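Before anything else, here's the structure in question.
Complex shown without one protein chain; remaining protein chains in place.
Let's turn to subunit A:
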Amino acid sequence: MKSLRRDLSANPQAANVTSKVFVRSTKSGKVQKIVRELYLREDIPCSSKLCSQCPTIAPADANGKIAPFILSDRPAGTTAFPRGHYIVPDTNALLNGMDLFEHTGAFYDVIVLQTVLEELRNRSIPLYNRLLALVKSDEKRFYLFFNEFRRETHVRRGPEETINDRNDRAVRMVATWYSSHLQQSAKKGKKEKAIPAIVVITDDKENLRKCKEENVAALSLSDYVSGLEGSEMLLDMISESKDARDAKETTRGEFFYPEYFTMSKLTTGLRAGTLHQGVFNVSPYNYLEASVKTAAFDKPLLILGRDNSNRAIAGDSVVVEVLPQDQWKSPSTKIVDEEAVTRNDNPDTEETDAVVTDRERKALQEEVKKAHGKNSDGKPQPTAKVVGVIKRSWRQYVGHVDSNSTGSQASGRRQQNVFLLPMDKRIPKIRVRTRQASDILGQRILVTIDSWDRDSRYPTGHFIRSLGELETKGAETEALLLEYDVQYKPFPKSVLDCLPSEGHNWKVPVSKEDKGWTGRKDLRDLLICSIDPPGCQDIDDALHARLLPNGNFEVGVHIADVSHFVKPNNPMDLEASIRGTTVYLVDKRIDMLPHLLGTDICSLKPYVERYAFSVQWEMTPDAEIVSSNFSKSVIRSREAFSYEQAQLRIDDKSQQDELTESMRTLLKFSKVLRQKRMDAGALNLASPEVRIESEGDEVGDPLTDVKTKAMLDTNSLVEEFMLLANITVASKVYESFPQTALLRRHATPPPQNFEDLQKQLSKKRDMELDVSSSRALADSLDRCIDPKNPFFNTLVRILATRCMTSAEYFCAGAFGESEFRHYGLASPIYTHFTSPIRRYADLMVHRQLASAIGYEGEDGHAVIEGVSTRNKLEDICRNINVRHRNAQHAGRASIEYYVGQALKARGEKMAADGVDAGIEEEGYVMRVFENGVVIFVPRFGIEGVVRLEDFVLPGESGARSVAERRELAPHRTTEFDSEEYTLCVEEKGHPEKERSVTVELFQKVRVNVSSVKEEGRGAGKRRVRILVTEA
């Protein structure tokens, strides 16, 4: 029998095949040995434009294209490398300085090695993705060099060599090869003069030493950056963790926080049910109190104090251990702000020995008292402590430097520690080392958290960039967008390339033979009009109604046919799926789709022909639906009304034309539909929303632009038909795709969510809230009326809304059919179909509906466009749910900022006249704490915390400055009754009734609203200061 062993000598190709052997362990603990072949080759180009050899050997891909060469022939020089240089970073350099590599001022012409990329992927997936994004972008000139596959640069691991040493050797090998390769092959004429140096960047001392031995230019990241222009700023961007760790190992061995459990202990604990996993949620009113909602408990577990929260940051996914019952407490009734308590901490030293400072302890102590006190009503809730973090959700944070934390000699270039106060109150201060403290003081800056070690009270992070001066419009808008993770960069070219080439001249093809007309109904004869808010450019929907010969009515809803223009999986579709939704700020709109589509080609503008997706019903005169039908169509809108215009036209008896008549029909139907919906138990919820209508007149009082949303009949006309269309489409899509239909549900809120509100209502107003069904809730909400206080009902609705879960997109297969219900709308099934220009979910539903009705599209692909795997769809749902929520928050924050600015402008104007009195308004008490209340001011749609000092006691002048008022706080005491929800504020030593103010829940109070420059956390945000003037 012949030997079957590979005989490599016979085959000339075989010399180039080697194998890579590595061992990995699987999740279940098995060890696997993996053997992979490696085919070594010589046709991997160096990608330098200087090279004359590589272009001849560069291979073509399957489409016959050769990848363009990336590295510049005139790379930037530094003082150390005047002839220019290419950078070869090793893994540590990327781990510590990714922000630097992304910086636009430096770090061009970088050679990223395969070795480094693989190592980075094992160390940190987010960094790996960021690096890939850099490689993909053209402007930074990052070249991915697959050194392991090039014969000359392939490195075999030696028998005694550690993997790190091997990788370092591979990096040096590449540097050596590159220099000699460029020497040999540089284009003639340029030789000698401008062959760039190859600079290895590494933070490994051993590697630096070996580089020196082997004559490879190498620098540590900080040394390299020091040689660049603007190095102070760049140096700050190096990740903090490594340096700090080095320093600390020598100096301190003392720990503030308990150690986390090991992963295996966590998993066994979770499995055994002794530990619980959930998301760490910090209370917006008290930074020391957090809650974790777990599957095992009805109510969220409380986590009190810094040592129990053990370095967890809001949003992290944590594992908690429940504390013994004698340590259970009731949730806090006090407002605690971080900056007020820890104002004087010094960022440079960790002077105190315990993690909980005395002041913090005091703040907590009172909690304990409460828990063990007479209070039988506020039963102590289970508390827990964090014992492990499954997944950090650290992101980049926007904030500003705490001016108290900068040293006295702020002018120097010395590196110092400063505290950064993030805008988000739930995030602790971040310690940042910087050389430019004086420059970034008073600016909005972006930082990231690098680590939070046991021996550090606060997390450490590093500076990324400055957004600009505090309180400037540009900086604040960008801060807002970053904070809510809104993608606001302009659309890249690859996205714009997907737009129709005709641009604004795009038209519906004239000839019906054109493929654009395939499968489309011609609905141009119908009298269709659109009704939108004034100034609306992205018109998603239009309507029509007409009498049929049989006495019934035909009603149609026509939605912009966005899916015709946005094909699945092209760059535009991917970008839209990432953005998820259009974000509306007061003075800015961040589009989901490029301008051309959103406001022109897709938008159902009047007088022009547009592609649409139409839903048509035949309805009896009593608004009973006889039949419904879906079709792609071509329409011509006759008019674009604003809500007011439409209302006027309907009300104007002299208008008797067909269009107006059809609008009247629609209005009539909408009222019937609304009534039906209400009868089914739909909730009429309220949100504290205001609208900003800026007419751009600078002279007037900017506050007049702040308007509470008016509800006209026409608003509800449009709303009713959109709901109807959404519901009709949802059933159709679900029928066709029982597993993958994209739907929207609103879960029935668990009754315990309402417990607090129910208790408050019964105590204060003797009212019942029946939450057994949405119908019962709707009815009981209707009964919550205070004849003396017309706003009371709205207030209760706002509070009730907050008790509910939020609606979410989901994929039909993820829930049982009974779970599809939309609680708020009282509909068994629901989806979003009517706004594809501004929501990605609608676009997906359009595709699904198109394939459900068998629409084939121009090229016959539309049928399968809608079909998508459930996994992918669930990813999309997850993303758009987050984006949707962020967009709402960003919109609200924008309005809040605008109101603050408007108040400020007004304040300044008044100040010029000599008085800064603020505005007298009505407010309502929403929540009562032990040391303050939360007041809602409907006029501006804002709610604010009123602290002790901001109560104007009888016989006291309201006109005091912020500083003066702060002095008042220590002189005041309160009597707080948590069962009666009342708070009585009085001056110390003056318990007389005449000199105190008592407020209670739901009470209407007179407040004085003004805008003050807030210090501490919200700096630049213009805190809206509310003074209670009259209870």
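Note that contacts are C-beta pairs under 8 Å (C-beta built on N, C-alpha and C of every residue); 3 or more make two chains touch, one makes a residue touch a chain; residues count from 1.
Quick note on the criterion: contacts and distances are computed from a predicted model.
Engineer: What does the UniProt entry say the missing chain is called, choosing from "AP complex subunit beta", "Translation initiation factor eIF2B subunit delta", "Ribosomal protein S5 domain 2-type fold" or "AMP-dependent synthetase/ligase domain-containing protein"?
Structural biologist: Of the names offered in "AP complex subunit beta", "Translation initiation factor eIF2B subunit delta", "Ribosomal protein S5 domain 2-type fold" or "AMP-dependent synthetase/ligase domain-containing protein", the absent chain's UniProt record gives "Ribosomal protein S5 domain 2-type fold".
Engineer: Which is it among A:I34, A:A272 or A:A295 that touches the chain not included here?
Structural biologist: A:I34
Engineer: Among A:L117, A:I445 or A:L666, choose the residue that contacts the chain missing from this document, as touch is defined above.
Structural biologist: A:L117
Engineer: What subunit A residues would touch the chain not displayed?
Structural biologist: 1-2, 4, 6-7, 11, 13-14, 17, 19-20, 24, 30, 32-41, 43-44, 59, 61-63, 65, 67, 114, 117-118, 121-122, 132, 135-136, 144, 146, 148-149, 497-498, 567-570, 859, 861, 864-865, 869
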